[in-house]
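All protein chains but one are shown in place.
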Amino acid sequence: MSVLQCFTHRITMSSPCDLTGLEALFDDGVLRPQEIVAVLGKTEGNGCVNDFSRGYAVTSLRAVLAARLGESPTATQHIPMVMSGGVEGCLSPHLLVFSVRQATVAAGPPALAIGVTGTRRFEPWEIGRAAQIEATAEAVRRAMHDARIAGADDVHLVQVKCPLLTQQKIAAALAQGRDTVTEETYVSMGFSRGASALGVALALGEVGAAQVTEATVCRDHSKWSARASVSAGNELDHCEIIVLGNSRAWAGPDRIAHAVMQDGIDVEALYRVLDTLGLDACRQVSAAARGRIRAVIAKAEASRSGRIRGARHIMWDDSDINPTRHARAMVGGVLAGILGSTELFVSGGAEHQGPEGGGPVAVIAARD
Amino acid sequence: MSVLQCFTHRITMSSPCDLTGLEALFDDGVLRPQEIVAVLGKTEGNGCVNDFSRGYAVTSLRAVLAARLGESPTATQHIPMVMSGGVEGCLSPHLLVFSVRQATVAAGPPALAIGVTGTRRFEPWEIGRAAQIEATAEAVRRAMHDARIAGADDVHLVQVKCPLLTQQKIAAALAQGRDTVTEETYVSMGFSRGASALGVALALGEVGAAQVTEATVCRDHSKWSARASVSAGNELDHCEIIVLGNSRAWAGPDRIAHAVMQDGIDVEALYRVLDTLGLDACRQVSAAARGRIRAVIAKAEASRSGRIRGARHIMWDDSDINPTRHARAMVGGVLAGILGSTELFVSGGAEHQGPEGGGPVAVIAARD
Amino acid sequence: MSVLQCFTHRITMSSPCDLTGLEALFDDGVLRPQEIVAVLGKTEGNGCVNDFSRGYAVTSLRAVLAARLGESPTATQHIPMVMSGGVEGCLSPHLLVFSVRQATVAAGPPALAIGVTGTRRFEPWEIGRAAQIEATAEAVRRAMHDARIAGADDVHLVQVKCPLLTQQKIAAALAQGRDTVTEETYVSMGFSRGASALGVALALGEVGAAQVTEATVCRDHSKWSARASVSAGNELDHCEIIVLGNSRAWAGPDRIAHAVMQDGIDVEALYRVLDTLGLDACRQVSAAARGRIRAVIAKAEASRSGRIRGARHIMWDDSDINPTRHARAMVGGVLAGILGSTELFVSGGAEHQGPEGGGPVAVIAARD
Partner (left out) sequence: MSVLQCFTHRITMSSPCDLTGLEALFDDGVLRPQEIVAVLGKTEGNGCVNDFSRGYAVTSLRAVLAARLGESPTATQHIPMVMSGGVEGCLSPHLLVFSVRQATVAAGPPALAIGVTGTRRFEPWEIGRAAQIEATAEAVRRAMHDARIAGADDVHLVQVKCPLLTQQKIAAALAQGRDTVTEETYVSMGFSRGASALGVALALGEVGAAQVTEATVCRDHSKWSARASVSAGNELDHCEIIVLGNSRAWAGPDRIAHAVMQDGIDVEALYRVLDTLGLDACRQVSAAARGRIRAVIAKAEASRSGRIRGARHIMWDDSDINPTRHARAMVGGVLAGILGSTELFVSGGAEHQGPEGGGPVAVIAARD
């Protein structure tokens, strides 16, 4: 029977324009350029407004891919490349390249499935508002369908890259007599991530349409998705969406599971994901288990309460380091301690992605 | 029999000058001002050259203590107050106040013992050099003797606060025709910490006198102490030293143990310390075990190799956030994940304090 | 005839707790402790939320002053001490100590006059809102009256120190079912400065009461004071106010003048102030003129438009350095180039203090 297989390639990077690892996979025949359907990457900028490491990595990636395909870089625009800036603390810059291949293999248990899509471009005044919520929800449903994922329960991660407001976009809106959701560029990243996450929650049935309005974004933190992971960047004007789940229509070597960290130090959530994947662990995972892990994707968030289990943190009061940078460093340490590995896709800003101060953690691993 | 008891009080802080928690202990009679022998504190500055949260906390502490004792702040100068700046990520600002009380209790197993002392003032050109190594070693030996700790094996932590070079001290040295170990103020913090740690290693017999010279400091990373924890600050010109160990001459409720993290994500070291203290844990420690933990003291270090278990980190290449800040955030996350608690005394800059990129971790806990 | 004289002492600082310069003035008899009525200071923190250099300097100042006066530090609470953090670029940390003395001298032309006062404490939900505007306006009128300044035209600077919202204050408000003007601590500094400045504008008749409402704050930038200079800090809960002007009821050696910089590089405003004071200059001021200048007080602001004279700046798009830090460095350079001096009280955040992107500049100089 002809089925689809999704492969996850984790590739180390020595700078935002270093693609020698990717080129080596091409050269070795492990990966064919035309099989790539989506790329996630942790790059070494500040992860905030003026993080050009993201755009630089995408530009470099599209140039390499185009050269391999014998096409122009713009011909690769349908492949989402979601770069998340910020590798604070122990985190290590890397790419997660997802490829899909047709194969003739026996039917088996549910395997990793992927669907990718994008929304339309948003005007500056739509960012962080209802238009973004709705367009995102619609796109997620479309991606699930394309990926032949049976139901929302089989979705374990929806990765979204969304736009932010720059000073220029805000000025452009004002010039047209429109107001924007905020006039602070850094703050706009939170609104955009929040609206995207609520769109995911809507599509997955985690919240009802009646429960979510524009006023919910970044205000009512009781509404959230357990499977949304959203990054904002200044290098795009629309949302790019990658849905990951398990499906019997797929037959690759891996599967995915997720859980929700209730706060930034909730290691029990990670252990539950490992249990689900048959990677049982006490203390740090064994080398054998570590060898089966393909990718770890998690959200980090500085709790708005200013507290973690009652104890004060200063992430929101530090005017030298942005709270998302603190939060990624924290969660990176928490996860790396258990996993014994630092190539973790931990992205900041978990508005409506898990409970306030917490966030989803998903692991892709080879089946035992 | 009349014996000594050492008590460890962990007190939360809402700012560097917030001592309401300490005042409450005084008011409740839990702690008597005249019993305080040493204070450690994590304060919320950047932990680097221009971190005034440390001096502010010490000034505030001495004022409160002096008022309680009916003396002038300078009359409290014999009490070392080692503030370590930097509570990145999940870390929480707090004080560890050590008090000693004479008691008539039955002799028991070895209990937490403490000895405190200081070195002479160092000239700018002595900082980070042989004079600092030697004076520190001599002071550590003196503190061990005072604390009636039988041997070096019974010492589990030597906390040192040491000076750094400011632009003014460097200029003063130049004006006297003397050169300093470095002309970079931030870099001087590493040299000063390194010289102090080698002094501790010498005193504890972890390295031989023949093995350590001035040229060892921040160059030969194979020489280190498993029990030194050193912070540098711009608020003092000498070293303050606190030796913590276990001794049969003491009879307080707690004891201390330590282990060495081989790198920043080595959670097995922490689990070994917990095992030693009878706080056995798999995954996150239980609430019962957490309730018995009085203090956690650890060092954090960004490995100079630029790698952790082979994977690249960017802590030394980030010109926006100093590597010590990244490292504290990382180790804070690693330890907090296991302990379920964020009031951890994690200090940065582990030169010669454990192996390159790693560092000691010590826990004080109530006996079972 | 017995008249009042106001003296301005500019004192260099080597750290936030360095008061050797002040002590020397006391020792030399140049300044008597009981004559001090107000202190302004530039301290070397980040000038943002977690800048403890301000509180540290005030604590140190009150301790020194109390010791000289033989009183407790709290007995000096009536003396406003307005520390403005942030000495970016060439700026130099220093104090401006204002003292008042009764003298029997001949009546002369208008001389520097000073009035000081404070508002009541504000609740967290009042910060940045109407209550703060009104209380500030009332206090400014009171200070003008106390200073015997004839009319609003004779006022050349109103320095205000106002509170900000910390994460704890925001949480306290929420706990009482009240919302705050913002939930971002850094953003709250702008609202608090803006409300204070509008209060000054109201008191000086620069805007009418009908023109200013709560909604004006940080939204309608066409309403501003040409003479307000406001700093926010986490070390107080009310506003401290210092009014400086010229008055025939005073007979000290100095007078004050001001002008408004239309943008951050408007040096012509400074030249106009120098002209008014008889310190005519072309290019850099002469050493003789420089010797007559006692104090320079200016506001710095990153224009919200993201442009200066049509050219883009990145002050609002930089997530590593806050815009107020960029702005102080810019205006510090602009003024220091003309004045040939770097002990300038340039404070950031000029919301409603001059036109958008600009701000007042005032100079106190000896009469020729």
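The first chain written gets the first letter, and so on, giving A, B and C; residue counts start at 1 in each chain.
Keep in mind that, in the parts below, a contact is a pair of C-beta atoms (placed from the backbone, for glycine too) under 8 Å apart; a residue touches a chain by one contact, two chains touch by 3 or more.
Model, not experiment: these values are computed from the prediction.
Considering the full assembly, C:R312 is the residue among C:R32, C:H145, C:R219 or C:R312 that touches the omitted chain. Considering C:A113, C:L164 or C:A327, the position touching the chain not shown turns out to be C:A327 (whole complex). Which of A:T8, A:S53 or A:T76 touches the hidden chain is settled by the complete complex: it is A:S53. When you scan C:P33, C:G55, C:P93 or C:G359 for touch with the missing chain, the hit is C:P93. Interface with the hidden chain, as seen from subunit B, comprises residues 46, 48-51, 166-168, 171, 183-187, 304-306, 314, 316-320, 322. With the whole complex as reference, residues 12-14, 44, 46, 87-94, 264-265, 267-268, 271, 282-284, 308-309, 311-315, 317-318, 320-321, 325-327, 329-338, 340-343 of subunit C touch the missing chain.
Contact between subunit A and the unshown chain involves residues 14-17, 44-45, 50, 52-53, 55-56, 59-60, 63, 168, 234, 320.
Operating definition for what follows: only the chains that are shown with their structure count from here on.
With centres set at the average Cα position, the gap from subunit B to subunit C is 40 Å. Note: centroid distance subunit A to subunit C, computed from Cα atoms, is 46 Å. In subunit A, 46, 314, 317-318, 320 are the positions where the chain touches two or more neighbouring chains simultaneously.
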